[in-house]
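Missing here: one protein chain of the complex. Every other protein chain is in place.
After this line comes chain A, so read on.
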Amino acid sequence: MTTVHIPLPSVLALAAILFCIGLYGALSKRSLIIVLVSLELMLSSVNINLVAFSQLGAFPNLRGQVFSLFTITVAAAEIAVGFAIVLAFFRFRKSADADDANSQKR
């Protein structure tokens, strides 16, 4: 048991800013890979929230950390399938830009 002086609102603010940077990246970047990675950034910032509440919240317990482990696993599964789709799309269309993903025709 140690005393921690990190203020909870600062951690939440960091996570909120990271989430918004991820949102901006996902909406504005052209490369499909970077869009997927921005989604990962958003998930990671949510993890910061979960861990912060689980350690610094009013009633600290480890449930938040277990949940963040599940989030990390699901994020890894999502990024694997996402990159597989990007690779298939690249072979199909010879491009990995989000702008080119607008029709199903070759």
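Keep in mind that, in the parts below, a contact is a pair of C-beta atoms (placed from the backbone, for glycine too) under 8 Å apart; a residue touches a chain by one contact, two chains touch by 3 or more; residues count from 1.
Just so we're on the same page, contacts and distances are computed from a predicted model.
Between the names "NADH-quinone oxidoreductase subunit J", "Anion-transporting ATPase", "ABC-2 family transporter protein" or "Chemotaxis protein CheC", the one given in UniProt for the chain missing from this structure view is "NADH-quinone oxidoreductase subunit J". Residues of chain A that touch the chain left out of the display are 1-14, 16-21, 23-25, 27-31, 33-34, 37, 40-41, 44, 47-48, 51-52, 54-60, 62-63, 65-66, 68-70, 72-81, 83-88, 90-92, 95-97.
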